[in-house]
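Every protein chain of the complex appears in place save one, which is left out.
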Amino acid sequence: MTRRLARAARALAGCALFALLVLLALLALPLAAGEAERPFLLLASTTSTRDSGLLAELTKRFEAESGIAVRVLATGTGRALEHGRRGDVDALLVHDQESELAFVAEGHGLFRCEVMYNDFVLLGPSLDPAEVFALASVTLALRRIAERGARFLSRGDDSGTHKAERRLWRAARLDPRAERDRWYLESGNGMGATLNMASELDAYLLADRGTWLSHKRRGQMALLVEGDPLLHNPYGVLALNPARHPQAKLALARRFSRWLLSPEGQATIKNFERDGQPLFFPVAKQVQQSCPPGR
Amino acid sequence: MGDIIEAFSTALGLILHGDPTLLEIVALSLRVSGAALALSVALGLPLGAGLGIARFPGRNILSALLNTCMGLPPVVAGLMVYLLLGRSGPLGALHWLFTPAAMILAQTLLVTPIVAALTRQVIEDLWEEYAEQLRSFGIGVWRAIPTLLYEGRFTLATVVLAAFGRAISEVGAVIVVGGNIAHHTRVMTTAIALETSRGDFALALGLGMLLLGFAVLINGGVEVLRAGMRRVGA
Partner (left out) sequence: MSAPENALLPLRFEGIGFEQGGETLLEDINFSIEAGAISVILGPNGAGKTLLLRIANGLLAPTSGRVRWATTVATARAASALVFQRPVLLRRSARANVDFPSRVRGIGRRERERRTARALAGTQLTELAARPARRLSVGEQQRLALARAWALEPRLLFLDEPAAALDPAAGRLLENAIETLRDEGGVKIVMTTHDLAQARRLAGEVLFLHRGRLLEQSAATEFFARPQSAVAREFLKGVALI
């Protein structure tokens, strides 16, 4: 009798230990997932808006006013749009007008509103071996880089900046990808990481001004070409279309979009500076009043 | 050189003053990897032990599969969990994507094969040594499992520590399924990757130093266990 009891007790102890481990882990799961009690918006955005610190400022103010937390998933524009197509996020803040419009046309996005813009700049080693400094035309600068075979580092990650760079090469009537193994390199990385690499490799690259200004390690890199209208870089906010993605939080997305375009949102963008320089410029006055549409 | 020294001193300052961002990130790292480890041990130990002792057709294939999974690249584990948890995925209704829960799941997927495969090896070796002796005591296969787990306790604890080291130091899986969201899914490794890309090497280095500190603790733990093993003559 006591033997059987002792044996049962031991078996029980073993099971209890096992159960305790599982329980411990399972407790951590809902604990981790359950922080979703407060309403939150999942926003896919770009590394440029995060790395500059603007997004943290915008979401902080929006949260203070609305009580809605914004969780920012910062990737490239291409991947952000892909997250949107899969319905894994609620809204997007990205910068590639062409693919943004396509996203809406495909029925994935309900609306796209232009929020702000900044510009791209051509960076390179301060010794400037291709002699592009202060050229007014970025296409001319790219042609020179290609002619001299000076090293150029592309993002190569389908991000908004990468797409803009590809457009610029097309405008210069060049296809540098034929030179891939020689002077044209692709990092496959985010903006900051690519900047670090270019600095080590003494390579030219295209970057958005915000990231450049807020980057902490510029090394021997210098801003060489700016101001060409081709370098204009508009940012748009998009909400997912409930017809395609019923789970996406449309109401929150709309509310966030509306706030971005409100006087307060636009003022936040305008007043965000690094080293005394504004990084982004609000556009609300230039766009249609009906954005975002609906209520 | 000045660069490095400056980054180091800033990093040390962050750690010594208990920078709240830093602490938050470290706490989340420990929580995620700790939970993943608990799950992996709960699953991997019995699975590995059973596989080390039981003889059935297809056992070798299963073992080989497990050994292969040990080398599962974190990004691939992350991708699998991403596809599983995405809103259009089979478990999309849970809304776990881009939450710590998803990260725990991904690390569990990553670490369980390690715990199971190494446990299998340890238990198989012990079983070879003990089988006849235990049988002469009238101990059957199933009753032998807890005995062998206890006999292998030092080696198995080393396995568990190694698994924790793997979990807390991986970046590929958590960045894919967690998304590196500030204050929500940002852990030590993803923060290091981010701060490095931003060129802010001080915070990256500070986190790196803490991560190294954990590695030192883990290895210290392993050494203590080794000493324990020598003491009992294992």
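First chain written, first letter: the chains are A and B, and each begins at residue 1.
In this section, contacts are C-beta pairs under 8 Å (C-beta built on N, C-alpha and C of every residue); 3 or more make two chains touch, one makes a residue touch a chain.
This is a predicted model, so every value here is computed, not measured.
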Candidates B:62, B:139, B:157 or B:209 - the one touching the absent chain: B:139
Contact set of chain B toward the excluded chain (per top definition): 129-130, 132-133, 135-139, 143, 147, 151, 153-154, 229, 231-234
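Going forward, only the chains that are shown with their structure count from here on.
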Whole-Å gap separating chain A and chain B, where each centre is the average of the chain's CA atoms: 30
Chain B residues touching chain A - in the complex, by the definition given at the top: 31-32, 34-36, 38-39, 41-42, 46, 86-88, 92, 94-101, 103-104, 108, 146, 179-182, 184, 196-201
Contact set on chain A toward chain B in their complex: 14, 18, 21-22, 24-26, 28-30, 32-33, 35-36, 42, 47, 51, 56, 71-74, 86-88, 189-193, 195-196, 214-218, 245, 247-248
